[in-house]
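Here the complex is missing a single protein chain, while all its other protein chains stay put.
Our next item is chain A:
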Amino acid sequence: MATQHSRSAARLMMAPAVILLLGWMLVPLTMTLFFSFKRYLPLRGDSLERGLDWVGFENYARFLSSSSFWPSVQATLVIVGGVLVVTVVLGVLLALLLDQPFWGQGIVRILVIAPFFVMPTVSALVWKNMFMDPVNGILAHLWRFFGAEPVSWLSDASLQSIILIVSWQWLPFATLILLTAVQSLDSEQLEAAEMDGAPAFARFGFIILPHLARAITIVILIQTIFLLSIFAEIFVTTGGSFGTRTLTYLIFQRVVDSQNIGLGSAGGVYAIILANIIAIFLMRIVGKNLDR
């Protein structure tokens, strides 16, 4: 893009995509902001045609003072953090394993990606009914086989169960990105470290892990964006009970269950703020890692 001419041509060609993206983002954002300052209860007869009452920051104050707000933020962070830890740790190990030459490598690699293709709703239902059901689930049978009392996973260990289900879905993504990173490592570096007297664990810690740092930050960044808004997995399993009500789920309940669109919109704005705080933190870390 050297000349003035090619620069303006490039701008012109990118314009449709940029305008579309901006529209997609800006319209809902403006509507959310607009509703969050209004009293909007459809069941009480409020509607756009009749005009909505301006209530200032009342929705914001109510959402924040609700006893479910802070627990929902906590649940969100626990789930996001838990899934990140599980997927990154297992992802690194799986990537190292899949990098080894073995029989049937191609098929195994495809199988590893498979969970990513299963819809969140479906995978959560499969986990709920086939694995975690305290009467008929495979885990319950396994527990009984060893003479133990089956665990009612989704009520007794609800957060852990959700983390397990979501991790299962996101592990392929982490594994794939980390596998490509592992494959890009210069094998001479590992051989040099071997000759320098580094045993396998030291080679992992000093050579492989630093090499993966960049890929790991990318995995964390991308997954965080998607994990902050997980919904289907909670909706079809616990329905937000047993301490699994995330911020996203709380907003859903305010809007759909309580039919309070203004209050839900205010919650949406809080969610945007929370996401941005986390994004700024992550960008700092990622920026540091990517600059090298």
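Everything that follows uses one rule, which is that contacts are C-beta pairs under 8 Å (C-beta built on N, C-alpha and C of every residue); 3 or more make two chains touch, one makes a residue touch a chain; residues count from 1.
Note that in this section contacts and distances are computed from a predicted model.
Among "Fumarate reductase/succinate dehydrogenase flavoprotein subunit", "ABC transporter ATP-binding protein", "Alpha/beta hydrolase family protein" or "Signal peptidase I", find the name that the UniProt record gives to the complex chain excluded from display.
"ABC transporter ATP-binding protein"
Hey, which of A:Ala9, A:Val108 or A:Ala192 is the one touching the hidden chain?
A:Ala192
In the complete assembly, which of A:Val108, A:Ala202 or A:Ile272 touches the absent chain?
Considering all chains, including the one not shown, the answer is A:Ala202.
Since one chain isn't shown, list which residues of chain A touch it in the complete complex.
Missing-chain contacts on chain A: residues 186, 188-189, 191-199, 202, 206-207, 210-211, 213, 292.
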